[in-house]
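What you see is the complex with one protein chain gone and the rest in place.
On to chain A.
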Amino acid sequence: MVENRPWSNLFAHLILIAGVALVLFPVYVAIIASTQGPGQFLRGTLPLLPGGHAIDNYRAMLDTGLSRAGAPPVGLMLWNSFIMAMAITIGKLAISLLSAFAIVYFRFPFRVFFFWLIFITLMLPVEVRIIPTFQVVANLGMLNSFAGLSIPLIASATATFLFRQFFMTVPEELLEAARVDGAGPLKFFKDILLPLSITNIAALFVIMFIYGWNQYLWPLLITTDPDYYTVVMGIQRMTTAADGDPLWHLVMAAVVMAALPPVLVILFMQRLFVKGLTETEK
């Protein structure tokens, strides 16, 4: 909007604030709930002001977890989630960068065919192929392992496709200049293509990390050993306590901790890609 119209500005802001409040309220409730003592929730009213048990709750969840519900300490689950998310992110980036490089810069038989093959897998979500994938992973003996948690989720058509699109916008003369300057294909990839893609890598890192972190169905299927539980699926286990009501104050403490790492990754990476976006020039 170029012109200054106070009423429409006010109106727009009111709508935006309402939207933000709608999204933030559950988060607020979760944070408040995680500071309450046991029994608060059984009274039927939802407290909206912080209670005094924050430190107890968080310490309890980090160290011991809800053993009655069969959930390991949140600390361990956070670590498991982190390893899985990092393995998926780095694996996805490495594989998609290399396959996009191959598809854009090399001439080999059935190049276009392979591109479309990769592209078509975009249409298959994890859930569709989950039974055959489970079968394969089980036969390979990868149940209850980090390899089993991450490898099947690494192949990424989305990232390959995005890198392909980006590589196609890199002027061909750069490759030619590098060839004249004595750089072979891998050197060109390492010295020129990678530094130019850093913005895209940062953006995809965030997306892929959150994708990996939020995996729920897959870890639920292939882990039966609590040592490999991830935090997102672990929370679900906590809520289905066998006896009595869920211990909401502790569950909420786990929820808050589970939400933190993606936020941190965004904050950290944001600098990189905002900087990259504002000074793009090829």
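The rule is short, and it goes like this: a residue touches a chain if its C-beta (ideal position, glycine included) is under 8 Å from a C-beta of that chain, and two chains touch if they have at least 3 such contacts; residues count from 1.
The rule is simple: contacts and distances are computed from a predicted model.
A single chain of the complex does not appear, and UniProt lists its protein name as "Sn-glycerol-3-phosphate import ATP-binding protein UgpC", one of "Integral membrane protein", "ABC-type quaternary amine transporter", "Sn-glycerol-3-phosphate import ATP-binding protein UgpC" or "4Fe-4S ferredoxin". When the whole complex is considered, the residue among A:63, A:191 or A:227 that touches the unshown chain is A:191.
When the full complex is taken into account, the listed residue touching the unshown chain is A:179, out of A:111, A:129 or A:179. In the full complex, chain A contacts the hidden chain through residues 171, 173-174, 176-183, 187, 191-192, 195-196, 279, 281-282.
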